[in-house]
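Starting off with a structure, shown below.
Only a single protein chain was left out; the remaining protein chains are all shown in position.
Take a look at chain A:
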C-alpha cells in the first residue's frame, strides 16, 4: 500500500488514509454487510423530515474520544463546521457532505443537519469510512500543523506512531465498547496493535507476505490470487469493487459515433468474458450497464436487456446504417472506411489490443493511441477523443450524474451526453430519499444509458485481500477489512 499524505481526514484525498483512520474513528451510520441497507452506528437513531431537508441524528452516549473528549452533538457540529470552512481546504470530506446548509446541536445528544435540497447520496455518504468521523477540536488546536501526524478519534484503535516512509502503528483503545451492531465482539478489539506498512511495489508486498513479514496484503493483483487460494496457509477475502473496472466511452460529438447503430454494433462486437479472462485472470464480472451489482440501485434486469456479444447483429446494424465491407474487410460508407482512434493509458494496453481485434472482426478499424494518464484525462474531458477506456469507483449511483448529466460536459461527462429525459432522472435520483423510489429512478437511468449505448461497459472488478491463517476472523465491511473480531494464533 501507499503511504498516506496525512491522517487529518479533512485534508486527505487518499483512500488509504480513510482505511487507516477508520480504525481511529467511527461513522454516524453504517451499511449492513448482508442487506446493503443503512443502519445506525455512532448515531443510535436517525430521522429524515417529510420534505427531506432535515436529518436529525441521536448521538450514542458513553463514547469518548482518545484524548478524553466525550462524544456529543457539539463535537459533530464542530467537525462538520471545520469541513465546511473553506480555510480548512477539505476535499473529499467536503464533497461527501456537499449540499449541507448548516448543522446544529440543540442539546448534547441531538445533531441536526439542514439541507438546501433533499439529498439521497448524503445518508450513504455518512457511512463512508474515515472521512466523516468526529474529531477533537482540542487536539487539532494543540497539534496545529502537525495534527495530521497526531490524529485523535473515537475508534477501536489509537494512533501510536508514524515512521516516515515505513509504517503507521495503531494500538488498541482499551476503553472501546461501541462497535457496530454486526460485530460478534461488542467490547474492545482483540488485536493489541495494527501496523500498516507502506510497500509500494506489489511483488515486494507479496514477497513480504510469503516471508511472514506481513500478515495481510491489500489490493492483491488478480493474477496472483489463485496461488494463495491453493495454499493452505492463507485465506483470500474478496469483494466486488464499487465501480466499473473497465468501460469504453464513445464521443457522441463525433459524426460517425453519433449514429446509434454504430455504437450498438461496437457493444455487440466486444467479448467481455474473453477480456476478463485475459486481463484480470477471470476474476471479475461482465458489466452490461453503467453501475455494478455492488452499488446501490443496480437493476439486475440490465443483464437481460444489455447488449450481448452478437457479431452478425453488429454487422447487420452497420449495414442498416449504409456501411458495406470493402476488399480490406473494413466497413465503408461513401468511400470512407469505418476507423476510430482508441485513446488509452498504458495500463489498458492489453484490453485495447483485444478490443481492436474484436472490432476488426465486424469490420471496424481501430488505432490505439497510448497516452500519459494526465494528458489522456485532460483530452477526454475536453472531448478531444473518439473512443477511450476508463474505470471509476464510487459508493453511490449519484456518480451517474457526474458521468452523464449535460451540466458535466467538460468534466466527467466525457461522452458529452445531452439527454433531457436523462438529466431529469439524474436530478430526481439525487433528491429522492425513499430507497425503493430511488431504485426505480436509477433503473430507468440504467435503461436509457444502455439503450443509447453511450458506453460499452466491459467488467466490474473484485478487490482481493490475502490473509495469513495465523490471523483469524478478519472480516469484510463495506469493501474494507474489519479487525474487530480478529485474533492472532500464537
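Here is the rule we use: contacts are C-beta pairs under 8 Å (C-beta built on N, C-alpha and C of every residue); 3 or more make two chains touch, one makes a residue touch a chain; residues count from 1.
The rule is simple: contacts and distances are computed from a predicted model.
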Which of the following is the UniProt-recorded protein name of the chain this complex doesn't show: "Aldehyde dehydrogenase family protein", "Nickel import system permease protein NikB", "Glutamyl-tRNA(Gln) amidotransferase subunit A" or "Bifunctional diguanylate cyclase/phosphodiesterase"? "Nickel import system permease protein NikB"
Across A:232, A:335 or A:374, the one contacting the chain not displayed is A:374
Touching the hidden chain in the complete assembly: which of A:57, A:199 or A:400 does that? A:199
Quick one: say which of A:49, A:166, A:261 or A:431 touches the chain that got left out. A:166
Kindly state which of the options A:35, A:211, A:420 or A:490 is in contact with the chain not pictured. A:211
Name, in rising order, the residues on chain A that touch the hidden chain in the full complex. 2-3, 5-6, 11, 145, 148, 163-167, 197-201, 203-205, 207-208, 210-214, 372, 374-375, 377-378, 381, 411-412
